[in-house]
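Sharing a structure below in structure tokens format, with a few things to ask.
Excluded from the complex is one protein chain; the other protein chains are retained at their positions.
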């Protein structure tokens, strides 16, 4: 017990933060010592997040106490400045939010409408996407976890673009459960308005789009990406349905084989033989990928749990690699059915 | 009362059939005189379809009795042969099923796996899509209502292809409530397996695809269509999200204007300024269309209620035109919110 | 058209108010001339309430303009003072809220925590529950519609207590869809917290309880009522499951017969032979009542749509009677299935 690493969760009462706090409860190498909240400081976390089983009182934000690792789940713009302090104090930072996802300051300003608060940290930030940046994560002390949609889309598209298997034109039609909109109250996630409804949103452009583009461009590709998110009346889950064209000489079979090879060593990614559904991965850190085609059009599907592989689970996975712990440490959740 | 037209609904206990039966109850020109069922003959329709408010006992299938108009909601392959008899008897037929949707016998065989049972009727069948074939409907006595997905996709795409506003390449990513899978029992529409889940299906090809292609080709276009349906954990509604490229010289504004002009006289179609959600049209015969773009990619959205504008409502609308009744007759349902 | 009565809806963007506004659009005797909103004045109602089909701009609250009838859907405490003014101006008032439901000032203060703002009006207020107070409604100009739970419970219990068919001890276990919590944002009606959950609330006492007691006491009974509401992950609907004991000499059959007699003339109440489900009445102004027993315990079930028979629909029904219009005027909605 004594050798466990102390970890703080800043912003512990939102869905990403509370999921991270819950995961830490059963993590064999980490110990949740601090959880903070702007709104609920002084209350027990279990009283604010129903079902949370740990005995911890919410601290004042943003004090990580004696934690050597800080997992942050704050709105964009709030984390970057704090990260400067925490890094200066020698703490590792895992950001589940958006402040270090985009490496280019101008792109950050374009999508978030403010100057980046800590541009000097951008270079040291590693994207917490182990299937792509696994080699860079060991020893990393500033980890930026990609967005939930980004994770699904990148896992679906990265091998194709990295390996030159597909053309540049790609449509990502994605859909998320309502927990993806967070715990902040809004008519758009009010039960009576959201149940029995399906809708597209951010049709003109969503902030996760430049994350996907950045990763694909980093792989040497020049994608022309169209990405439209939709809201599904369910709590958890993301499915990305990606439409693209096979590169000359590639068939759906050769591409599927390449995906199987690419993800052969991935602890949490399976290339499966039938279209995955979000429920198959609910509550787990897994991603299911399916590669198929329709009349010659290449279609790649990816399903994840937006709060696990799309947020807190992936953050823990990246932290595991950064700390030299086994990648699956504390993440061995099996799917429940139904 | 005496001047009302007698109408039979064959297959009245499935969702399309029972919706048609319900609509007829309050139709000012039509009178539901016969409703039949393979499984429930002899029972009151209201005992089989909860909430059905009429006083009618289910007859043995497929006897339309004294009805001059037969609305059919049977599985494919069952209607065509019956329609021959009914037409010979001088009855008008409105098929909510698939038997007369595809004008080409080979295409029918390809998608439905059987020889068309009544090819001699194909020529006289009019597609019950008033916004496209409104001119052909007056006097029509064999009306084939298009599928629910087809209706949404065609309403979204037809003006673009008819008027040459877009390129040939088009992705239709569509999602439907579970009632679209019908009332037949299956694990895929079992509550515990379907709730809290979102999935793609028929990714390799869905039977509604050739219907869309047929209509667009009929408009003089040569679309390369990719269509993937998804299942949403809600009862009703379809949203089609269509991705295409504007033709040279066209802008999203010019295309939106063209859509507004095209649908200016359409009783049930509105081109709206924000992305529609399925709930906005639930229980109504309306279609909401939205024309927008993302980084130059043209995106057109269409929302309908799959059982109304996507099935029974559209059938009544087409019948109204065929009979010379006002188009909106018996279909003036306003949306409820929430 | 000219002979229609002008009606204002005050608080038109909440669920009760917007439902009333929607109902007025197709009411043959009334015309919606004013709709007001604290938060959205100046906007089109259709832009605030998706799907609302009328062309009306929200006015500043609480000005009813030229309307002779004011339908009010405001939080408790806000209506009573306004009603004094409106009554003085000669307008009729239909309150969908709580200010005039309890005839006793002390009871009002006990449950709502404030002195009644207009006690002088209490005597003239008629409870807008036509099945009980139908004789008092013609000519009424201050109508207080009972709460949604109250309506279901009273319809289930009133005949038993009025006719002396049951003992005093009664448990009402009721469950409501989430729209019953209104459109105000709260974690308790946030989709991700509410979906896949079922819970009891207000277990110690709910404000609708004294309404039920008041009506039963008014019938000469001395009920010992226990009432626990529950929240169901659905949008609309209330089911009240009531447990009581038959009075000596009464059987479930005699009680059922008495209910059938009692409601024989009720336009919107049916005593049905099987347990009703909320979906059977969704979108309608109907109440379905079922009288049965289990090992000698009398069980009476009532199902309504909380926004229709439980709020706006009942308000219109009561207004119809007050104005001398047909009771079902503008309320002839049939159930949809599924």
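The chains carry the letters A, B and C, assigned in the order they are written, with residues numbered from 1 in each.
Basically, contacts are C-beta pairs under 8 Å (C-beta built on N, C-alpha and C of every residue); 3 or more make two chains touch, one makes a residue touch a chain.
No experiment lies behind these values; they were computed from the predicted model shown.
Peer 1: Decide which residue listed in C:226, C:254 or C:328 touches the omitted chain of the complex.
Peer 2: Result: among the candidates, C:226 touches the missing chain.
Peer 1: Of the residues C:60, C:200 or C:332, which one touches the chain left out of the display?
Peer 2: C:200
Peer 1: Looking at A:9, A:235 or A:311, which makes contact with the chain not pictured?
Peer 2: Residue touching the absent chain, from the options given: A:235.
Peer 1: Contacts of chain C with the missing chain: which residues?
Peer 2: Here the touching residues of chain C are 171, 173, 175, 177, 192-193, 195-201, 203-205, 224, 226-228, 230, 232-237, 239, 241, 243, 275-279, 282, 290, 292-295, 297, 299, 301, 338.
Peer 1: For chain A, which residues touch the unseen chain?
Peer 2: Against the left-out chain, chain A lists 15, 18-19, 22, 25-26, 49-53, 179, 183, 195-196, 235-236, 277, 279-281, 283, 332, 334-338.
Peer 1: For chain B, enumerate the residues touching the unshown chain of the complex.
Peer 2: 15, 50, 177-179, 181, 183, 185-187, 189-196, 233-235
In this section, only the chains that are shown with their structure count from here on.
Peer 1: Go ahead and note the Å separation of the Cα centroids belonging to chain A and chain C.
Peer 2: The answer is 45 Å.
Peer 1: Could you grab the centroid distance between chain B and chain C? Build each centroid from C-alpha atoms only and quote it in angstrom.
Peer 2: 37
Peer 1: Taking the mean of the C-alpha atoms as each chain's centre, how many Å separate chain A from chain B?
Peer 2: 39
Peer 1: Going by the touch rule set out above, which residues of chain A reach two or more other chains?
Peer 2: Within chain A, residues 177, 192-193, 195-196, 233-235 contact more than one other chain.
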